Each structure stands twice: as C-alpha cells, then as structure tokens.
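All protein chains but one are shown in place.
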Amino acid sequence: MMNKKTLFESLQQQGVTRRGFMKYCTALTSLMALPPSMIPIVANALESAKRPSVIWLSFQECTGCAESLLRSHSPTVEGLIFDHISLDYQHTLQAAAGDAAEHAREQAMKEHYGKYLVVVDGSIPLADPGYSTIAGISNLDMLNETVAGAAAVIAVGTCSAYGGLPMADPNPTGAVSVSSLVKDKPVINVPGCPPIPTVITGVLAHYLTFGSIPELDDLGRPKVFYGQSIHDRCYRRPFYDKGLFAETFDDEGAKKGWCLYRLGCKGPMTYNACATLKWNQQTSWPVESGHGCLGCSEPNFWDAGSFYKALSIPDGDYAKAAGYAVATGVALGAAAGFANQKTKSSAVSQHTKVTVDDFDMNKDKK
Amino acid sequence: MEMFSNANDFLIWVRGDAFNIALFILIIGIFIRVMEIFLLGRKKDFSEPRGTEWGPGLKNIVSRSVVDSGTFKRAPFIVIVGYIWHICFFIVLLFFVPHIELINAMLGLQWPGLPSQLVDAATVIAIVSLIAMLWHRLTHPVLKFLSTYEDYLVWFVTFLPLLTGYIAFHRMIDPYPLALGLHIFSVELLMVVFPFTKLMHAITLFIARWYTGAMMGRKGIES
Amino acid sequence: MSSQALADIKVQVESNEYESGNLDSILSEIAFHLEQLLEQKKTHSIDLRAMPWSPGDEDKLEAYLGQGEIQIELNALGKSLFYETQYSGIWIVTHYNQEDEIIGKLIEITYMPEMVFSQKDDVKDSIERLKQY
Amino acid sequence: MSERIVVDPITRIEGHLRIEAQMDGDKIAQAYSAGTMVRGIELILKGRDPRDAWAFTQRICGVCTLVHGIAAVRSVENALNYPIPHNAQLIRNLMIMAQYVHDHVMHFYHLHALDWVDVVSALDADPKATSALAQSISKWPKSSPGYFADMKKKLKTFVEGGQLGIFSNAYWGHPAYKLPPEANLMAVSHYLEALSWQRDVAKLHTIFGGKNPHPNFLVGGVASAIDLNSDSAINIKKLSQVQDAINQMMTFVDQVYVPDTLAIASFYKDWFKRGEGVGNFMCFGDLPSTSMDDPSSFFLPSGIILNRDLSKVHPLDLNNSEEIQEYISHSWYDYSGGKDSGLHPYDGETDLNYSGPKPPYKHLDVENSYSWLKSPRWKGMPMEVGPLARVLTLYAKGHEQTKDLVGMTLNKLDLPVEALYSTMGRTAARTLETKIIVDGMQGMFDQLMMNIKAGDTKTFNEKLWEPSSWPKKAQGVGFMEAPRGALGHWIVIEDKKIANYQAVVPSTWNAGPRDPSGKPGAYEAALEDNHQLHDPKQPLEILRTIHSFDPCIACAVHVTDPDGEELVKVKVT
Partner (left out) sequence: MSTPVLNITKGINALKEQIDAPTAAFFSSCVHCGLCAEACLFYTETNEPKYTPINKVEPLRRVWESEYTLLGKVKKILGLSKPVTDELLAEWEPLIYDGCTLCGRCSMVCPVGNDISGMIRKVREGMVASDHAPEGLIGASTRAVKIGSPMGIRLKALQAQIKHIEKDTGLTIPIDVEGADYMALLSSMEIINFPEYIESLAKIFKQANLSWTLSSEAFEATNSGIQIGSSDIARELIQRVVDGAEKLKVKYVISPECGHAFTAIRWDGPNLIGKTYPFKVVHILELLDELQQSGRLKTSGVEDKKLTFHDPCQIVRKGGVEAQPRRLLNQVATDFVEMSDAGKMNWCCGGGGGVSANERADEIRLKAFNRKKSQLEEVDVEVLVTACANCRLILEEGLEENNMDIPVVGLSELISEHLVEDGEKI
C-alpha cells in the first residue's frame, strides 16, 4: 500500500515528457496566480512533490464549497483527487459511509500524522454541541481531534474562515470560525461563498508544490488571490472613474456594462480574484452578469448591509434615528431656548438704571 | 480594537450604530443650537423703516459670499484660499458618486456625479488649501492671536475626512473596509463635533447674514 | 432551428460607449517588452488569466494582434497552440487540458517560446530509447 | 432484542444525516432518520431587506444551489404582487431546468452510483468487452477499447499508488454488488466523464447568474441584461454558449445517463421490490411558460396522489392553513401549543431546544425527539416529494412523453407499474424526468430567442423595486419544484422588512421524523419496507434506499421565529 511516488514520477510513469511537464507547470503556476517567471521554480519544486493526504471536514455548511471544488477545471477535480492530493475523507464524494467513513478518517490521521492537511467547510456551533454532530460527535470535538495531527488547516469558504452565514446576526447557534478555535496550527483562510474553485485548488497546489503555506494577509487569506479588491481589478472600473453608472438593472448603463456601485456592488470592499479568474472556466462572474458583488469573501459580509445599498449608504435605520433626533432636538431645543429666555428676562428684571450720578458715586467708593 | 475582530466589523459598526449615533447627535445639536438662537428673539424695532427686511436679508445671504475689493486687496490669501477650499470641499462632498448615493438614500435627491479624477483633484486641492490655511493661521499675527483650541480641533476634524477619503479612494490603507471605515468614522466625528463648534457657521451664517441684511435693509443700506 | 434563430439576428457592435478602455494599457505594456526583447534580449510572459478584462477585451486584443506566419501545435497532456501574431515577436500561447478546456493562456514576447524547443531531458530520453532498439 | 445499526455520517449527500435502524434479525424493523445539524437561517433572515432574502436562503444548500434563491425571489414577488418580464421568467426556467439536469446526473454518478458500482471490480474488466458493452447500449463516442484500456490503466496506477482517497474503506467486494467488471469499468469511466461534463453545463448558470454554485438572482427579474451590441450583456456569444450547454446536456442524458440507468437497473431488478415510501405523492408544480400566477402554463403540474391511486390527482392550496402543517413531536423544537400540535407555515413557530443525548453519543432517543427536521404533513398525511412524485403526477395527468418513457422503461426491464414504488423506481424516475426536462429546455430557449428577435429584451421590472412603493404589510408564498421535490418559502413582510420567513423543503417531507400519530416519513417508511441487511457492519442496503431520495439535509433543517420573541434557548449542558 505504501507506494508513494512523487508527482513528477507518476507523471513520467504515465509517459509525460519534460515538455509536457513544463506545460503542466505553466498551468499550475498560472493556477497559483504566480507570474510566469516563476515557472522554472515551480517545476523545480514539483520534481520532489508528493501527494498529501487531505481530510475534509464538513460542519455547519451547505456543500456549496465542495460543489465549487467540483467545478475546478485547472486542475480538474479528477486530476486533483487522482494526481495532486489524496482526499481521504470528504462526505460529498467519498464512497464509504458511517463507521467505515469514520475509520477512513482515523486511518488517514494515523498514517500521515503531522503531515496531512485538514480542509474545513462550515462553521462550528458553540452554543450547544447538539447543534451539529457527525457520528454522534460534536463538530468542536471532531475538529480538535482531527486538527491535532495536521500539518495545516485550510478553512474553505466564508463559514469556516469567518463564521459566515450561521454567524450572521443574531448567530442563533453560536457559530464560530475555524481560526477562532485552532491556534496551534497554521490556518489558511480561503473565503468566498463559495470560494472560486481555482483558489481552493491553487492553495492546495501551493502546498503540494512548495510544501508550505502561501503568504497570507491580515485575515489569513493567501495574498496572491485576495491581495486586490474586486473593484480594483474590475473591468468596469474605468466607468466608475468616468462617473458612468447603471442606475437600475436593465437600463442603458446596465447593458453597456457601466459600474454597478449604485446598485449596491460591494466590489470596493471585497478582496477576491473573481474579476480576473472569473467563474466556471472564465465563463463570467457576478459583475459581468449584471449583479453587484455581494462581498462574499469578507468577514461578516452578511451583516454589511443590504446587497442593493451602495457601500457609502449607512446601514442602520437612520431614518428612524433621524426621526427620533428631530423630535428630541425640538424638545431639547425648546427647553434650551426657554431656559435662555428665562435667563434673559431675569437679567432684564435685575436691570438697575444707570445714571450719570452713578459715576460720581462709584468714584467716591473707590 | 477588541471591540472589532476585523476591519469589516469596524466598517459595519461605523455604517450602522456609529452613524446613527453621530446622526442623532448632529440633528439634536443643530436643533438645539438653532432654537437657542431663534428663541432669544429680537426686540421690536420702533424706528420708522426706510426699506424692507426680507428682501435685503435674503439678498445678503447671497451677496456676502462676494468679498469687497478692499478686503480682497488687503487679505488676498485668506479670500482666495477660502474660496478654493469651500468650492473644492463642496465638489467633493456633492459630486462624488458615493456621496450622492448617501444623499439620495437619506434625502431622496439625486444628481449626476463627476468623474472621479476630477473629484480626486478637488480633494487634493482641498487638502492642500486646508494645510495652507493652517499654516496661515499659525503664522498670521491676527489669526494666531484669535485662534483657540477649538479652531485647531475644527481644522482637524475637517481635515480628517478629506485625508481619510483620499486614502480610502487610493487604497493607501489595507484592507479597504478599514480605510472606508476610518473615512466614515472621521465624518461621524465631524458630525458629532459640528453642532458644538464654529462648524455650525455652515448653518448659522444664513441666519447671521439674514439678520444683518435685514437690519441694513431696514435702514436703506446696501449690504 | 435555434442555431438558425441565432444566425437570424443582426448584430452590430459599434460605438465606443461600450469600451472600457482596458486595451490601451496592455498594448503599451507589450510594446515596452518588445523593445526590451530587441535591446536586451529579455523575454517576457503575460498571463492573460490575470487580466481584469471585460468579456470582449480578449477577443479585441487577439483581433488587433492578428495571426502571423507561424502556428505550432503541441500535444502533451492535451493540446497546446502557439502562434505568432502579425507583430513579430509577440506570441499567443494557449494550453488545453485533455478535456479541451483552456488551462492557461499567455502572451509571450520572445523570438520563440521556450516550450517549443526540444527539452534536454526528452533528448536524453530519446537517446536511451534509440539505444534500446 | 436485536441490535440497532447506526449509519452516521450518511455520505454522498448534502448535509448531515443519520440513520438508526432497529433490526429484527437481518431485517430492518424500524428506521429513524435524523438531521443532525442546525444553523437557524430563517431566524437570521428576520429584519432584513426582503430583496436580500434569496442570497441567504440560497445558502441553505449549495448542491441544489439555485432552488432556494428562486423560491425566495418568488415569495417576495408573490407577496408584493410583483410581475416580472417574460424574458426573466424564461431565463429562470432555463436555469431551473439546467439545475435539474446537472443535479440529477451528478446525483446518479457521484452520489448514488457507488452504491451499485464496485470500483475495485472494474480493475478486472476486459477493455474490449467493456467497449462492446458500451457500444451495445449507446452511440456515445468515448467507447473504444483503447479508451477503456486507458481508463483501466489510470485506475490501476491510482489503486497501486496506495492512496485510495475518496474510494478508501468503501464496501468494495460486498456481495450486494452485482455488476460484471465491464459494467463497473464503464460506470467508473462515466463517473469521471460526468465530473468533466458537469463543469461545462454549470456554465449556463454562470452566464445568467455570474457563478455556480450560488448564482445570483434578483427580485423583479434577472440581473443579466440583454443587449446584443454589448460585450457586457447577454449577447450572441453568450446565447451560443447557452445553446452549447443545452446541447451538451441533451447529448449526455440521451447517450450516457439514460442508457446507464437502464443497464444498471437491469442488474438490480430486486430493488424494484423494496424501498417504497409512504405511498402518497405531492407536487407544487413549476416552469411556467407565462407566469407563476398561471398554473395552467406549468411545464411540471401540481397535484397530489394518494395511496398509489393514479386515477385521481388532488388539488392543493399552499395558503390554506388546514392543508400543509408542520409537526415537531419528534424534533428538537417546542411549540407554544404543545409538542403535538401542527402549524401552517404562516403561523408556524419554532423554539430551538436540543433535548437529545449529549455528544459524543451512541444512540439517539428515538422515543422522544431525535432530529433537527420537522415533520410536515398534508392534511395530516405524510407525502413523498421529488422525481418519483413528479413523474407519477405527469403520468397520472396523461403527459404523453412521460407515459412513453415509463412504458418503455418498464417494458425493457419487464416490470409492472408497481415497480415504480421502490428504491430503484425512484432512481429510474429521476433519470426519466431528466430526459423530459432536457428535452423541454430547447423549447424554453427558443422562446427566449424569439422574444429577443422580436425586440423584447426586458429582463427586469423596476416598478416595485424601491421599498417605498411597497404596502406596509404583505405576505406571500414562493414555490417551486426543486430537483428533490416540492419547495415552498413563506414570507411575511412588514415595514419593508422580513417579519417572518419559513421554508418547507423537499427533504423535510421525505426525511422528517415520525409525526404525533407515529406515522413515519418517507425515508423511514422506505427503509422499513422489505430491507434485509447482508452484513450489519456494511449496511450498503441502507445507503441504496436513502440515496435513492437524493437527500439534501441542510435544506431540511430550519428555525423560524414568527412571533419575534426570544426563541433560541441555549441549553447549558
């Protein structure tokens, strides 16, 4: 069983030439969002790369992230699970169920202790362990148990990266992110609802290629994919700068591809690679298809205001606040005004007439 | 920063609760200040009027925006920079699309925005002119003499939104939610400070100009 | 029937109101690197997947660069197409996977894309195989 | 006392499902279906902009990624009486239909097939014989001996590599696997081909909705504007891509999915004799050619079939508080009117109260509450929803193509109509339905093209977009036929905000626990129907029947808060 070849070796065995390997490296470099100048370095690293064991844990999730992975085309999900990684536990895809599935997980943990990767999708409810269980085990327990021997943890999707939808106000189940629980292992956040498949595979490819985790930003996201905002890389940005905006869906501006800022696009606050990688084999992406960015790769994006409110519009019930303020202001203003009137009228009533004799009298006093 | 686990949290707070609080204080403050003024009232004027009050009062509101040539000659810096600052500030405030969206959401009024390069240039000019005005205030004997801590506070809270706006627009602070959050927060600071400082001139100058214009109009003086 | 319906529709793409203006910058970037190639023999690659482009920009770029005199097809782990554009020294390289999906697309500013040359390892391998005959 | 078999996690499904089966010897006596994860999405929805609701509800499920989005926008449109342009209706229909085809094919190959196909056995296949088998059932081009030889080589390299990944620890070699090695190799090949195929067909969603999973929707229409002169709108290039996706779907369904289903079913005819659910079937109807207010224009009709009686299709009314009700007598919730009362979704209430065993646990307390799913009932009766319900309704209503397809299938397999009420019947119905849907897609697309040709490019109705134009209070129901069955979202809007939101979803109907009268839901009933387990340690049989329903559990678990009271009681454990 323990016949583990390097990726290069197994490609060679399939009859792949050096030229083919270079092409493979070119695609992988592009996938990892590295510049083409990195191709030789990637090739070099790949010659000794081995398939890591991956345990994928699904907690409070919707399977959208796993589905997203299934849309990966470069590498394909087949390529990924046959050539790049050994996906030893993944509810949506794995053949085994029940005890057998759990044994697969335990086996992988034992065999690859200290070396396997844990991928998590979904948040973890802390309010009650009964809010989410697998095989009778609470999510928290399963996470702790599985992460113990992991080399690194990849939190795939905004739920596992930042708490996501379950954590949205009022967070009924006390959901939390992976990184708020896992402190002693490197955690790579791959947010998005779901993340772009290429980004998931890109992060896995990076680990496979370099045996390390990519450079992360303050929110634990790989900078290569999350280093720039949607807005900065949006092909509609020139229209924003020219002041040309779609005012409603389906108007002339919408048809001409003008900026969607006014329709609530959260592109300016959203760090993700949608604008360049696009979705589903570069077929399109949300802004290209006429809908503003929801901001799905950002923490708490669910609570960041209506998806159709421009980013500059305050999110609270400001009309109500203003209403109360006007009422209070009028009342307090009247009170202050009447107090002033009182001050003044008492000053008037305390007025003692000044006469020229007073000057003399004062002089005498002095 | 324990209150916020990340920049987005901060942005959500400044766009939500903080904005409401700031708006609340701003509106209440303005009402109090304006009512304090109006309820003090004016004595009835028994002198025989030579002209009316309303027309000249309203006219003065507009005409005071033009400085007399003598003053311009004596203090060209403050006049020119003052104009530039106010014009650029209003360009930025009223013609940057995100600001228009805010106004539209709050008041239901909308108008076309300007290209962001233009707004950006106006921001830079406004920032430079504010700095110049601070320098002027620190060096001109009269301004130095007149200035109180409030003048510097007001300068600061006015400068901050421009600076943070510029930073946010150019994404000079990462991540953007933090930059935008700081911008909005600085505006909220301005909103909170507004009713209790000379920033109120933005509202009361209309009242002041009207009173003076009306008083002069009554006497038949062109004001 | 439906493909006919498609063909029936007259399409006119006109007016630059639709132009995002993204093309200008890439063309000047290419020109810069072409000069570098000539003067300093520096090659350069641009990953087209990393471009923040409108849906039509890539087509427009390709149409603008046009097709030159040489085209090379490579078959390794799926197809790869190399062709020089009308502008000598500017190559467009498209890599496909075995399912014929594009997995990489680059503009290479070079006299000849590196991958077209026979690779040393493969030549060594060839020698061995020939010797086995 | 016989043993209690637990299957948890049930894999190759959406969500977290646990089955406990009380054995009587080798036979399942009682089965208990439990959803073991709760998020509280409907509680989260409260107080939000109704126009945003689709994005939240869509995240109920990333597999049937579209259905909750559609139901949500429809519920808002229904509440506000908000008409949408015809193009938008057609585009939504196309997206729904693409979802069916995508979802059903993926379910068959990636979630269900490994219950019938032994991957390890495929290593023994003769590529030549495999090719012959493949060519005998279909003209699908990828069927040469060389192709299968390559596949076999790849599989062999993989298995010998020692890291089996997703195939590790499965019940390979279980005697219940009956396919010959060649059929297994063919099925494994198609498993991989389907993975590649699904990537392409998902593009239809991406074109109109920007991405998949979780494409974008819009109350009042669709966000993708149509302008043939624009790069950045739906233009000829994109419409051709849509046509390509439809063609790809049609070809794969015709040449791979349908033949494979028939071929595999022919080896498992005994599975047409077990796994019947509750015998009642329900459809809400969907795919209007005009509007949702006009059920007569539905491509998929609504109706109820009771007790296998195909001679009568009963009407149903989603707004009638006496018809659809949800029960919680065996769910981890409380009702103010008592554990045994039933409530219509508009009046529904939910009080989250986990009373199960403290994790880690071995068994659930099936006498009391044991699931995060509620038990919806129609006039007190349990219903099965999904492909079988839809095929039966179409069949009962005399839909010609359905009758032909059902007849052809039963004929080919030499089975009576009753065979449909079974595990394999359910799986076959899904395939037949896919065929019906994919054939209907071209018509939908042609209608869209005709509209565009006639100059109608309207995709969004801005009339009621601004909340200021809404009434102070409104309520409505958005319904659809999701791939897994009838789906309804009930919304109450007050002061431009969501006051109450409730989703009653297909898997609640099918996977819900017992009701107050002890009547089991469809999963439980199906498992209790004639299931012997060959090896209790390898309960493959349970997986087969459960998978035949295509479970989607995240959808089924929900929390509502109709009264705006503090409902979530966090138990201190």
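Letters A, B, C and D mark the chains as written, and numbering starts fresh at 1 in each.
The rule is short, and it goes like this: a contact is a pair of C-beta atoms (placed from the backbone, for glycine too) under 8 Å apart; a residue touches a chain by one contact, two chains touch by 3 or more.
Fair warning: this is a prediction, and the values are worked out from it, not measured in the lab.
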Shown chains that the omitted chain touches within the full complex: A, B
Interface residues of chain A (partner: the chain not displayed): 332, 336, 340, 343-344, 347-348, 350-356, 358-362, 365-366
Where the missing chain touches chain B, by residue: 32-33, 36-43, 45-48, 50-51, 60-61, 64-65, 67-68, 70-71, 74-75, 78-79, 82, 140-148, 151, 196, 198, 200-201, 204-205, 207-213, 215-216, 219-223
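Here is the rule we use: only the chains that are shown with their structure count from here on.
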Length of the line joining the C-alpha centres of chain A and chain C, rounded to whole Å: 33
Whole-Å gap between the CA centroids of chain B and chain C: 55
In chain B, residues with contacts to at least two other chains: none
Residues of chain C engaged with two or more neighbouring chains: 18, 54-55, 57, 99, 101
Of chain D, residues touching chain C in the complex: 196, 199, 228-232, 235-237, 239-240, 243, 442, 445-446, 449-450, 452-453
Residue ranges of chain D touching chain A (in the complex, touch as defined): 6-16, 18, 36-41, 43-44, 48-49, 51-52, 55-56, 59-63, 65, 106, 110-111, 114, 119, 154, 157-158, 160-172, 192, 195-196, 198-200, 202-203, 205-216, 218, 220-227, 230-233, 238, 241, 332, 352, 354, 356-362, 458-460, 462, 465, 537-539, 543, 554, 559, 568, 570-571, 573
List of chain C residues in touch with chain A within their complex: 17-18, 20-22, 45-47, 49-55, 57, 74, 76-77, 80, 95, 97, 99, 101-104, 106, 114-115, 118-122, 125
